[in-house]
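One structure is given here, and the rest of the page talks about it.
One protein chain omitted, others in place.
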Amino acid sequence: MKKTVDVSIPIGPVHPCWKEPIRIKCETAGERVRRAEVELGYMKKGIERIMRGRPWQEVMFLAERVCGICSVIHNMVFIEAMEAISGITVPPRAAYLRVIVNELDRIASHLIANFSYCYTIEHETLAMYLLNVREVVLDNLERITGSRINTAYMIPGGVRFDLSEEDAAALLADLATVEAEMRRYVKMFETGPLIGLRSRGIGILTQEAAIEAHAVGPTARASGIPECDQRLRHPTYRELGFAPVSRTEGDNFARVMVRFDEVFQSIGLIRACIDRLPDGPVRGGGDCGPGEIVYRGEAPRGELAYCIRSDEYGRILDISIRTPSIMNIEACSHYMVRDVTSLADVTSTFISADPCIACTER
Amino acid sequence: MNSIIWYLREFLRVEWLQKFFFAKTAPLVSPQYFKDYPTTTGNECTGCCTCMMICPAPGAIEVLRRRDHWDPVIHKGHCIRCGLCVEVCPEDVLQSGRVLDVQRRDGTSFRSWYHLAVDDALCMRCGNCCVSCPVNRQEDPQLASTGTSSNDEVIMKIEDGRVRVIHEEKCTGCKTCETNCPNSAIRVARMVQGVHTEEKA
Partner (left out) sequence: MSILQEIKNRVRSKSIHVTFVDVGSCNGCDIEVLACLAPRYDIEQYGIYVHNNPREADVLLVMGAITPQWTDKLRDLWDKIPEPKAAIAVGNCPISGCVFARRHMYIEPPVEKYIPIAAQVPGCPPRPTEILNAILSLAPTLFKDYEEKQR
C-alpha cells in the first residue's frame, strides 16, 4: 500500500493567527498539504434559540451580537426583513443614512480583514497602518451612532439618530484623509515583492470551484463572479448606481485586493449618499406585523440571509440565519488549501477568505 | 562615515531624544459624543418603568422605590450602552453622551404601549386575570371574585361570559394576568414604535 499522508497536523483552536477558536486538521505529505478539515463548534451560543418568542426590540440587539465585526449589516438585514414583513416604508433620508452607516462598517470590516492578512504574512507595518486608518473610520461611526461597535442604529421605519451638517462635513473631511492614506497603502501592498511572493498564485480558487463550493462575497468576486453581490438587488444601492468590483485571479492577492477596491467603492458610495441626502424625517413609525420572509443582504463577507416568521405583535416565532462565512470556510478547506506548497500558507490562505467564526457558529 | 555622523547628530538632538523617551499617544479620554452609561439629569422620575420595559439586556436597569422618590439604577456589567432608556424616557431623567441633545434636535421618540390579547378558544372564563390585575383593583375595589364589575374604568372585565378588554391603554405591562392565567389564554404584548414628533422640533 502506498502511503499518501505522512502526518496530520492540527492548527488551533488557540493559535496566534486566528483571534477566534477554530481548528484545522491538515493532512500533509512532506511539506505539501493534501487535505484539510475544519472543526467548528467552539463558539456555539444558541442565539437563534434565544431569539424565539422575543419582540423585535430585543432580537435587534441579539442579531447585532451575532457578529461584532459586521454588526451593522446584521441589524440592517433583520430590520429590513421585519419591514418587508409588515409593509413599513422607510423615509428616503433614513434609507440613505442606513447606507452611509453600513458602508462605514464595511470599510472597518474590510480593513480589519486585510489587517489580519498582513499580520499573518508578518508584514506588521502595513497591518498597523491599516489598523490606524480603521480608527478614523470608527471615529466617524461613533460620531453618527454614538458607539464604535454594536451601534444599534436602525429601527423599523427609520434610524435612531439624524446626521447633522457638521457631522456630515467632518465625515467628508475624514473620508478624504482615509482615501489618501489608503492609496498609499494599496500601492505598498501591490508593489511589495515579499507580499507578492506570499500572496500571488497561492490558494487559488478557480471560477468553477467557486461555483461548486458556493463561495460568496469577496472570495467569489476575486474568482470572477461579480453577480454574487446582493447589493445589486437592494433598492437604495440601485439608485446610487452600484456596480460590484471583481477580479479573475482567485488567489490570496486577488481576495485582498478586492477588499481594498471595495473600500474605495464604499467611500464613493458614502460621498454619493451625502450628495443626494434628501431632507425630511428619519423615523416613519409603523407596527411590526405577522408574516414570513427570506431576506438577503450583502455583509462584508458575503451574502447574509435571514429567514423570519413573526406573529401579529412583532414577536419572532421562528428565525434562522445563514451567514456568509460558512460557505467560504468550506470553500477554503476543500479547494483553496488543497495542495498548497507549505504549511505556512494554510493560515494565510484561510485568513485571506476572511472567516468569521462568531458569525458561523452563533 | 558621513552618514554615521549624520545619524549620531540626529540622535543627539534634544527634540529627538524627548520624542524617543517620552513619547505618549493622545490622552485616553472618551469623546463627548460617546454613549456612555446613562447618568441622571436631576429631573424627577415618575416611576413609569418604560426604561425597564424597553431595555434589551436582562437585569441592566432597575427603577427602585426610595423613601419618597423613584430612582433608576444602571447595573454595570449588564448594561450594553444602547441608549434606548435615554430615548424612551418621557421625563428626560437619564442622559448619555449627546443622545438627549440629538433627540431634541431631531424630535424623535419611541412610543410604547401594551396589547392585551385573549384567546377565546383557551379562555375558561375564570376571571383570574381581572381579579389579579393591580390596576383593576385600584379602579374598582368592589370587583367581584368572578371578574364581573359594574365599573367601566377597569382594564378588563367578564361580560356576557367572556373577557372584554375595555381600557387597553391603562395597562402597565406587569404581566400579573399572564402569570395568574391557568390556561395561558391571555398574553401581554409590548408594542414599540419609533416615531417623529413634529411639535418638538
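Chains here go by letter, A and B, matching the order in which they are written, and residues are numbered from 1 within each.
Following the convention adopted for this analysis, contacts are C-beta pairs under 8 Å (C-beta built on N, C-alpha and C of every residue); 3 or more make two chains touch, one makes a residue touch a chain.
The shown structure was predicted, so the numbers you read here are calculated from the model rather than taken from an experiment.
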| item | value |
| --- | --- |
| Partners of the unshown chain among those that are drawn | A, B |
| Hidden partner chain, touching residue among A:I69, A:C273, A:C332 or A:I351 | A:I69 |
| Contacting the left-out chain in the complete assembly, out of A:A29, A:M43 or A:L232 | A:M43 |
| Sites on subunit B contacted by the missing partner chain, in the whole complex | 23-26, 28-30, 34, 56-59, 76-81 |
| Residue ranges of subunit A at the interface with the undisplayed chain | 13-16, 19-21, 41-47, 49-50, 52, 58, 61-62, 65-69, 71, 112, 115, 128, 131-132, 134-135, 138, 148-150, 356, 358 |
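Going forward, only the chains that are shown with their structure count from here on.
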| item | value |
| --- | --- |
| Residue ranges of subunit B in contact with subunit A within the complex | 31, 33-35, 54, 56-57, 80-84, 87, 96-99, 102-103, 105-106, 108, 111, 115, 117, 189-196 |
| Footprint of subunit B on subunit A - complex, ascending | 55-58, 60-62, 139, 142-143, 146-147, 150, 152, 155-158, 160-162, 164, 281-287, 313-315 |
